[in-house]
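Removed: one protein chain of the complex. Kept in place: all other protein chains.
All chains are identified by letter, namely A, B and C, in their written order; residue positions are counted from 1 within each chain.
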Amino acid sequence: MTTPESARGPGMKFFIAVWIGLMCIVGIEVSITFRHLPPRELLVCLLVLAFLEAGIAVWYFMHLKYERAALAWSLLPALVFVVFMMDHIWPDAFRLLSMRLLSN
Amino acid sequence: MSEAAHQHGEPTGFIRKYIFSVDHKVIGLQYIGLGIVAVVIGMILSWLMRLHLGWSTLAIPGLEKLSPTGAPANVMTPEYYLSLMTMHGTLMVFFVLTNVPFAGFGNYFLPIQVGAPDMAFPRMNMMSFWVTFTAFLVLIAAFFVPGGPPLSGWTAYAPLSAVGESSGPGEGLGQTLWGLSIAIFCVAQLLGALNFIATTLDLRTKGMSLARMPFSTWAWFITSVIGLLAFAVLLPACILLVLDRVAGTSFFVPGGLVINDRMQPHTGGSPLLWQHLFWFFGHPEVYIAILPAIGIVSHILPAFLRKPLLGPRVLIGCLAAIGFLSYMVWGHHMFVSGMNPFSAILFSVPTLVITIPATIATLLWIGSVYGARIRFSCASLFCLGFISVFISGGISGFFLAQPSIDTYLHATYFVVAHFHFVMGVAAIFAMFAGIYFWLPKMVGRMMNETLGKIHFWLTFVGVYCIFMPMHYLGLAGNVRRYAAFTDDFLAPLVPVHQFITIAALITGAAQFIFLYNLVWSRFRGPKATENPWQATSLEWSTTSPPPFDNFGGRQLVVHQEPYLYGVEGSAGDYVMQTSPETVEAH
Amino acid sequence: MSDVDITTGMGHAGFMEESPYGIPSGKLAMWCFVISDAVTFSAVLFVYGYLRIGSPDWSTPFKFSPTILNGIVMTFILLTSSLTMLAAVEAAKAGRKSAGFGWLCATALLGALFATLHLFEWGRMIDDGWRLFQNPLGGSVHFGAAFFSITGLHLLHVVGGVCALAVIALGYRRGGYNSIDVEVTGIYWHFVDLVWMFVFPLVYLMNAQ
Partner (left out) sequence: MGKAFGAVLIIITVVSTAVFFFHDFGGMSLWLPVDASEHGHGVDHQLMETMYGSGFLFVLSQILLGLFVWQASDRPQGWKYRIFPGGAKPMVISAILLVGIEILTLSFVGSKVWAGIYFTSAKPGALPIDVQAGQFAFYFRYAGVDGKFGALHPDKIDEGSGNFFGLDPRNDEAARDDIVVATMVIPVNREILLTLHSKDVIHSFYVRELRLQQDIVPGLMIPLHFTATKTGRYEIVCTQLCGLGHYQMKAYLEVKTQEEFDKWLKDQEAAQ
């Protein structure tokens, strides 16, 4: 029993290229870590790279690219939306800094 | 990985057939049965609580046997009151409101309504139930451990729930069991949600396009999507809570706490973090309870109005909108929690916006009742009752959605009235409607209508007597979760509580009429025909009860919209979904 | 009817409505699980972020050698295991059974190697005095809690994945599982890899000295 639609992958050569690309991103991540940026800038850089990496993994490794577009359009917005809503906890995290009981 | 539905034949042994069954119908009944056990326990707990609230020194015979420490000389202690309250909330929210309308009816009827022989993953389905059952046992075990059940409420706010026994009896092993039970429950719900989604999308029979799915199927589908994302947050939250309790971490516990004159070892955590995680799940959970109820009522109502509902697409859109918005509003539980006050506005606006789809749905129901010739039966009465209590409960949401009013009404009986009406009673009414409507299909016997109508009237008037006065108490500032009302301003309100208690006792007793009716009808009720209500959806195109593979080897083909009532059909004033005849528009 | 695998969404066009995504149910369920699990991991990472923002005395103890270096090796192993998984899926699709089995075993072995290295890492940290509730450097105790719970949750997924891979590999060779099952397992395995792509920068690199 074969699935014709997901059968048309690009072949291993392409995946090896993607794999090399991902390793390069990991290399970049490590190298900027040791350039001792301020934590906030480092976090932004790392997050951008991590999302890039994850995007590549979802798109090619997990074959989302080779499925119908409807699948990606159903799954990814749901995840993005939920993670976006979770961001509403940050204002309270930052308040901790100024409102902590002094004795802690 | 992929499990073939129905490669396996019909099992013959008792255990494979009724206990570890992979048949979605048996599993659905198991969920409903578990829900009935939980609801009976939960209701008895609420009786005990109500008695204590009305007469706080009352001796309740036999209570000492249940808990010698919780009720010495049969008089409930304040801490035991809180324990019962916690267990009442947890049982009702998780094991009744989530289990019955969603997992119970959903399991039984979702595959049938889309014309499938079983769920997409029958073995995983069986696992979901037994994991749920395990969660139930773990929770009930809390009654029998030293210290008794936890007393921190179904919301288990840290640090009360996280620091262990020193903060109160029941906060020992009982609270740990609570955390474990809920974590296990999350796993079961996640598995169940996967199954529902795959079944709805993949196993629809020929002609059952998404647009032709009944409201109930839509509601179960949308609910499973909500559950998939919401329980995924509660699961790690409960695990972290248990870690705080048993492994010494401090996720939710700040430093410098002195409890019972003892310095706590924790440092640096945040109690608000637990509330955020809990309510991130908790608010969608409210819709996990109520959306299937809305779906069930919308499914049953047309069969008794003998006309289709107004704007079916709009109604489904409302369900989806409510599901979507449910993730944007969890902070309205936390207006006065010490959350950043700017966030309050951010959460308040979408909360108020939810009233728009909810109002549209309500108006659609009311508008559908207009101009109908209603067939009054227990099922339709409970549907109409549902609309009424849904309005009553929804209206108070206007108040609680606004932080400026919530600052007065938060944690009062106004809130208790609100969520009991809109989530508890409304969903319970839908369950009753579902049982009166579907029991003929599930067991092949009709229920007794006279007993059912007595049950309806007592329940309908009863819930208003119980919960309407709570609004007034809330406006008077009556604080919830109090074991007794000793404050100067609360003492004069006790007569109202006594009235509520009496109403609760009577209403609760009326439920035994229902249980009797259920058991009696199961064995002695008149035999049900294939389609006793002259309804149109696929579950009425098979025998009552349906055979193992639902349709006896037939592969149904769907030709019609789901609710063709009040038309000229070959069978009468309705056209079945499977009927190939052409129907003229009304 | 009864001998057709109706969950694959194929081979019964005459009986069923087509799935909107045109994929087998198992794959759809796996995708849904992945999304749900991603939310779980996000929640834990958000907890980590929340506590870290709220703790001015956060420790950043990781040196390039050995911890970060070890992390790089682990990342390399996990990424490579994704590649072997892809090879297994390609082989299974082409019907090359023994090759598929071999690649699956390779993936499982790499996963096991990753878990072993990770446990060594844990052992080293525990030797240094790190606990769920204890920070040997005197900074915020949340470091240990966050580190062990996040990596622990991930490790649990890796171990579960290795077990699943082993079961699938054996079943595939015997014929109990088909190429779709291999592909579905692949989605899970790549997801475990994907989570690591966040864990490595956020938990390791952000805590480098």
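Criterion: a contact is a pair of C-beta atoms (placed from the backbone, for glycine too) under 8 Å apart; a residue touches a chain by one contact, two chains touch by 3 or more.
Source: prediction; values computed, not measured.
Note that the absent chain touches A, B when the full complex is taken as a whole. In the complete assembly, the contact with the undisplayed chain comes from B:Ala344, out of B:Met49, B:Leu84, B:Ala344 or B:Leu518. Of the candidate positions B:Leu210, B:Val479 or B:Val583, contact with the hidden chain is made by B:Val479. Interface note for the absent chain: among B:Ala141, B:Val187 or B:Val336, the touching residue is B:Val336. Here the missing chain is touched by one residue of B:Tyr18, B:Phe144, B:Tyr408 or B:Phe512, and it is B:Tyr408. Taking the complete complex into account, B:Leu151 is the one of B:Val26, B:Ala71, B:Leu151 or B:Leu564 that touches the chain left out. Contact between chain B and the absent chain runs through residues 77-79, 82, 151-153, 157, 159-160, 163, 167-169, 254-261, 263, 269-272, 305-307, 310-311, 314, 336-338, 341-342, 344-345, 348-349, 352-353, 355-356, 359-360, 362-364, 366-374, 376, 381, 384, 387-388, 391-392, 395-396, 398-399, 402-408, 410-412, 453, 457, 460-461, 464, 468-469, 471-473, 475-477, 479-489, 492-493, 495-496, 565-566, 586.
Residues of chain A in contact with the chain left out of this view: 95-96, 99-104.
Quick note on the criterion: only the chains that are shown with their structure count from here on.
Taken as a graph of touching chains, this assembly is complete, with every chain in contact with every other.
In terms of C-beta pairs in contact, B-C outnumbers the other of A-B and B-C. Computed from the mean C-alpha positions, the centre of chain A lies at a distance of 14 Å from the centre of chain C.
Distance between chain centres (mean CA atoms), chain B to chain C: 34 Å. Residue positions of chain A touching 2 or more other chains: 78, 82, 86, 89, 92-93, 96. The multi-chain contact residues of chain B, meaning those touching 2 or more other chains, are 229, 233, 267-268, 270, 273, 280. The touching residues of chain A, when paired with chain B in their complex, are 78, 81-82, 85-86, 88-89, 91-93, 95-96, 101, 103-104. Partner chain C is touched in their complex by these residues of chain A: 1-3, 5-7, 9, 11-12, 15-16, 19, 22-23, 26, 29-30, 33-34, 39, 42-43, 46-47, 49-50, 53-54, 57-58, 61-63, 67-68, 70-71, 74-75, 78-79, 82-83, 86, 89-90, 92-94, 96-97, 100.
Those residues of chain B whose C-beta lies close enough to touch chain C in the complex are 1-7, 9, 116-117, 120-121, 190, 193-195, 197-199, 201-210, 228-229, 231-233, 235-237, 239-240, 243, 247-251, 265, 267-270, 273, 277, 280, 553, 555.
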